[in-house]
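Following this message is one structure expressed as structure tokens.
For this depiction, one protein chain was excluded, whereas all remaining protein chains were kept in their positions.
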Amino acid sequence: MGRYVIRRLLQMIPVFIGSTFLIFLMVYALGDPIAALFGDKAPDPATAARIRQELYLDKPLWLQYAHYMGQILTGDFGVAFNGQEVTELMADAFPVTVRLTLVAILFEIVIGVTLGLLSGLRRGRSLDTGVLLLTLIVVSVPTFVSGYVLQYLIGVKWAAVSPSVSPEAPFGELLLPGVVLALTSLAYVTRLTRTSIAENSRADYLRTAVAKGLPRHRVITRHLLRNSLIPVVTFIGTDIGALMGGAIVTERIFNIHGVGFQLYQGILRQNSPTVVGFVTILVIVFLMANLLVDLLYAVLDPRIRYA
Amino acid sequence: MRPRGYGLAVCAVAALLAGVISGCGSSRGGTAVGAVRASWGDPQGPLEPANTNEVQGGKVLDMIFRGLKRYDPRTGAAVNMVAERIDSPDQRHFTITLKDGWIFSDGEKVTARSFVDAWNYAALVDNKQKNAPFFQDIEGYDQVHPTQGSATARVLSGLAVKDERTFTVALRTTFSTWPDTLGYTAYSPLPRAFYDHHEQWLKKPIGNGPYVIDSYTKGSQMRLTRWDGYAGPDKARNSGVELRVYTDNNTAYTDLQAGNIDLVDDIPSAQLKNVRKDLGDRYINQPAGIIQTLDFPMYDPAWNKPGMEKVRRGLSMAIDRKQITEQIYRRTRTPATDWTSPVLGAKGGYKEGLCGDACGYDPTTARKLIEEGGGLPGGRVTITSNVDTGSHRLWMDAVCNSINNALGKDQACTVNPVGTFADFRNQITDHRMTGMFRSGWQMDYPLVQNFLQPLYYTDASSNYGKFSDPRFDKLVDEANAESDTAKAVAKFQQAERILADRMAAIPLWYQNGSAGYSTDIADVELNPFSVPVYERITVK
Partner (left out) sequence: MPETPPAPSPDPPQGPPGPPYADPSDPNATITPGDGGAMTLATSDAATLENGPLPGGTGSGKARSLWSDAWHDLRRNPVFLVSALVIVFLLLIAIWPGLVASGNPLSCDLARAQDGPAPGHPFGFDTQGCDVYTRTVHGARASITVGVCATAGAALLGSVLGGLAGFYGGWWDALLSRLADIFFGIPIILGGLVFLSVVPSGSVWPVVGFIVLLGWPQISRIARGAVVGAKQHDYVQAARALGAGDARLLLRHIAPNAVAPVIVVATIALGTYIALEATLSFVGVGLRPPTVSWGIDISNASIQIRNAPHMLLWPAGALSVTVLAFIMLGDAVRDALDPKLR
């Protein structure tokens, strides 16, 4: 077990280097960010040259990357164009996004698993069909559509919640954005749970449990659900990373100054320290989540062991 | 007077008026009593006056700084602010005398040195100030800001401090309207704290304007409070302003509807249809010094060969500006009939209809002209613009459809959206355009010169299409040397007629400033730069 974890942790090093390089390369490929700093005016060549020099942009790509990595190793993630340290941006953005992700994940788990469980137990009945249609519609409606519509309906028309999120981003204000963010994943969780439940409800051990005379709720929670959660947990584990970095549209619609927002700004302004820094953290979150999920398997299913 | 505390009563009132049930939550919490909550965009760079060239940072600088002159929020005329008088015997050498009694909010006196040091700092290439070119007319600029290599002087030789309240400026050439450019924020004075404690100053800039910065959380909000020690005539009429960063103007508008914010100074185009219904007369739509044009890549022989002026004129006539400004923009744009802006006024050089028939919609003549001129290069034309900001996609589609309808071909004009502004700017500055491209010009100062010279003078800084006409250049030079304003304006208009003749760029429309506000505030105005005049806003 320990060796396994160490091995997986070691594998993160090449992934870390690979992803930073890839993202660095991609931001580099976007082109020169300096001209845009001058707005609609032509950049003054001398000033532009100085700024490039300061940001190491006048060096070849590999040197830029080496310089950047050297900085990172000393804990310096560079500076955004507005003069803010990227680490400072991260300290502002990640707590907000973590809260948003928590809301989304909780929503996915509670609603998704419940709906999935119900429809799985009533396979083929009208409840099942209803949930199926609901989830399919959710899958096919893009987030920016559901975001705008829900924001307008709930935030303005019915004024049930605030349509945007204040800079402090308390949990209460993150409910609606969290739901919007979770919608697509919710559909997946629901269908995964349903599938898994439907499948396992025919398993031998379940028949045994029922035959032993265990109460129904105990059979469902301890035997059926626990054994059905593996694919769901896998999905949610990978979804954490995706939700944190992929909330660009949701964060924009609800004016949340989180990771997605910073990433979007960084991309539009072609500021590689911001983009690479944020993506790097996201990749690490992603890898950790995957590892955690793998370890969770052993909890959910005692037959699985790691050397 | 606005109720105290968490603004529950305000919420209730706002809720009733907006027809909402709740939604006031804690959003008013923390905002000072009597303060205006206004929408804001994240400024791109640090808030140094000579380094800020975009509207969002400019908004703040306009609140915390006062320069030698200031543009009257209504008329746009440059009036003396810190300056007592600016004299010149020859339109080249200027003596500037300051008023007594101006101080920075940290107590330091505003002296001639405050200006001269700030200007020297701005011009010096080592300081990487983006607005450095604004100082290029001053003697010695080439030494402190050489195009290549390092500076050979630290200060502009054309600037000299005479005494505490007087300094002189020597320009490289005659420039009769130069004093009128001094209302631009790049010319603001700076306190010693700017140089001595630069890092701290950047975190919380100190100026001499009617507001002081209370707190600044980069990327999310800034709180400004009225400065009671302010020496100028335009003291703030509210207790402060809270600027909130919005990434999407639609969200800001939604927040205005929900009562979470008092002032939105950019109404999203999709909401223009509803704005009267939503806000009634709390909606402002007035001209601003912004013109949108479609430029041609004149460096591309395909667009610059003889006869192409007919094609360019034909394209201009194929655009139904009136319909587009009405249907897409709900009259927040006005069809352009010259290359300047109505905010200049007839005396300032705006000339309605200068463009003539070429800016009117006439599909038949358009088709004929394009055929006479040899047709579109390759039979088609593209419109390029970035689409990450503004709602450019909408008008690009509309203009293309208008051209296609006029020409009777459904693919003669296609849009070429560019994902990021940076990419778009690079394509422009690298001269990689092959068809028409968007060019938006927001004036730096309300002078006709600012609408013509930087954009169409040979090799001028923002002449992206590389338009060049010696007759135009000559007239502009003559206009600049003219000491009589009326004669100068006449010369500029003569030059402008050459643009009409050659259709160097198609004027599309004058952009208005638009804003909406809540029932909590009143006396909201926009200045000619489409920025709200914050200090005049009153809070109920």
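We call the chains A and B, going by the order they appear; numbering starts again at 1 in every chain.
Note that a contact is a pair of C-beta atoms (placed from the backbone, for glycine too) under 8 Å apart; a residue touches a chain by one contact, two chains touch by 3 or more.
It should be emphasised that the depicted structure is a prediction, and the values quoted were computed from it without experimental measurement.
J.: I'm checking contacts with the chain that's been left out. Which of A:91, A:137, A:210 or A:292 qualifies?
T.: Reading the full complex, the residue touching the unseen chain is A:137.
J.: Could you tell me which of B:64, B:96, B:418 or B:537 touches the chain that is not displayed?
T.: Selected residue, touching the omitted chain: B:418.
J.: Could you tell which one of A:51, A:161, A:219 or A:287 touches the chain left off the display?
T.: Only one listed residue reaches the unshown chain, and that is A:287.
J.: Determine which one of B:401, B:494, B:519 or B:538 touches the chain that has been left out.
T.: The single option touching the absent chain is B:401.
J.: In terms of residues, what is the contact footprint of the unshown chain on subunit B?
T.: The missing chain touches subunit B at positions 250, 268, 270-271, 273-274, 320, 323-324, 327-328, 386-388, 393-394, 397-398, 400-402, 404-405, 410-411, 414-420, 423.
J.: Tell me, which residues in subunit A touch the chain that this view leaves out?
T.: Within subunit A, the residues touching the omitted chain are 4, 7, 11, 14-15, 18-19, 22-23, 26-27, 29-30, 123, 132, 136-137, 139-145, 148-149, 152, 181, 184-185, 188, 191-192, 194-196, 198-200, 203-205, 227-228, 230-231, 234-235, 237-239, 241-243, 245-250, 263-264, 267, 275, 279, 282-283, 286-287, 290, 294, 297, 301, 303-307.
Simple rule for what comes next: only the chains that are shown with their structure count from here on.
J.: If you average the Cα atoms of subunit A and of subunit B to get two centres, how far apart are those centres in Å?
T.: Each chain's C-alpha centroid was found; their separation is 39 Å.
J.: Enumerate the contact residues on subunit A facing subunit B in the complex.
T.: Per the touch definition, subunit A meets subunit B at residues 30-33, 35-47, 49-51, 54, 81-84, 88-89, 92, 148, 151-152, 155-156, 158-164, 166-167, 170, 172-173, 251-255, 257, 261-262, 264-265, 267-270.
J.: Could you pull out which subunit B residues touch subunit A in their complex?
T.: 15, 18, 20-23, 25-27, 42-46, 53-54, 125-126, 128-130, 132-133, 145-148, 202, 217-221, 244-248, 250-252, 254-255, 257-258, 260, 388, 420-423, 425-426, 428-429, 439-442, 454, 461-462, 464
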